[in-house]
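See below for the structure under consideration.
Note that one protein chain is taken out, while the other chains of the complex remain in position.
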Amino acid sequence: MADPAAGAYVCFEGWVRNHNEGKAVTSLEYEAYEMLAQKEGNKILGEAREKFDILEAACIHRTGHLQIGEIAVWVGVTAKHREAAFEACRYVIDEVKARVPIWKKEHYNDGNSGWVRCEQCSGHHH
Amino acid sequence: MADPAAGAYVCFEGWVRNHNEGKAVTSLEYEAYEMLAQKEGNKILGEAREKFDILEAACIHRTGHLQIGEIAVWVGVTAKHREAAFEACRYVIDEVKARVPIWKKEHYNDGNSGWVRCEQCSGHHH
Amino acid sequence: MPTVRLQYFAILKDKRGIASETLETEASNPLELYEHLQSLHGFPLSAKNLRVAINGDFSRMDHPLRENDEVVYIPPVAGG
Partner (left out) sequence: MPTVRLQYFAILKDKRGIASETLETEASNPLELYEHLQSLHGFPLSAKNLRVAINGDFSRMDHPLRENDEVVYIPPVAGG
């Protein structure tokens, strides 16, 4: 994303953390509907370029089984000035989390697991 | 800054860009009152840790002669959740720019140079 | 009766036990089809908590199903 006109680079990384909503998490499993996830991700990046005075925006989301401390998602934005870079980076990660068809299953230290944001579902299962 | 409890990492990098206020910039020269810059920088990081629910905050500012595209300043923040990480990162860079005794001289492509934020000064000089 | 191809993800894949299937359906739209599948497989999500994609694009739940449509139900997403 190097650009001689860029004065600001803001990045967000989502790291697999060892807890969620009071539960000890041992690892995460991400699954994506890849084709639509790519399409929706690109749409979000295009929106960011339109809404904010930025030079470039990019995002990578991993899938599969990830351990504590691993990077699950990265967003990077360059801009002439920092305000737009911060706002656009925040916009991209918020929209990615809300709209892109990616799901995560948490594995807990008691051996159980559960799909996140699936509270309506029939509870956790082995 | 690795921490198993961290779910979010936000960073800001200030890059030397090739223009400022309509002028073509060829390089920058940073000068710091180092001892006070360190002290004031640490104070800002402490404030960030108090104000926001973060795990760690750090900042590095380079000095000397930097070329276009080089990193001049880096801020990194980890937190359980991204909101606090974004807010704290923004806070740190804003305060660093406003309070830390570091100055920059821009070198322009016409051979002139000038200290930034020194508009009251007697104009630019060879 | 159109023949459609279904792909399952996340909780729906776990419950169905397979990642995809092709079936002939009397349902005229994704909502009707989901309600039928839910009664067969005990999917724990109600249709109002789902989105649907047809042929790789988000679509309405009452969009008519056509022969060879690729249908994917999207449980609440949780990337990041």
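Just a few scattered comments:
Residue numbering begins at 1 within each chain, and the chains themselves are lettered A, B and C in the order written.
By definition in this document, contacts are C-beta pairs under 8 Å (C-beta built on N, C-alpha and C of every residue); 3 or more make two chains touch, one makes a residue touch a chain.
Since the model is a prediction, treat every value here as computed from it, not as a measurement.
Across the complete structure, the visible chains that the omitted chain touches are B. Contacts to the hidden chain, counted on chain B, fall at residues 14, 30-33, 35-36, 39-40, 61, 72-73, 93, 96-105, 115-118, 120-122, 125.
The definition used in the following text is that only the chains that are shown with their structure count from here on.
We define each chain's centre as the mean of its Cα atoms; on that basis chain B and chain C are separated by 50 Å. Chain centres here are Cα averages; for chain A and chain C they lie 24 Å apart.
Once the centre of each chain is set as its mean CA position, chain A and chain B turn out to be 26 Å apart.
Counting only residues that touch two or more partner chains, chain A has 14, 93.
Annotation for chain C: residues touching 2 or more other chains are 80.
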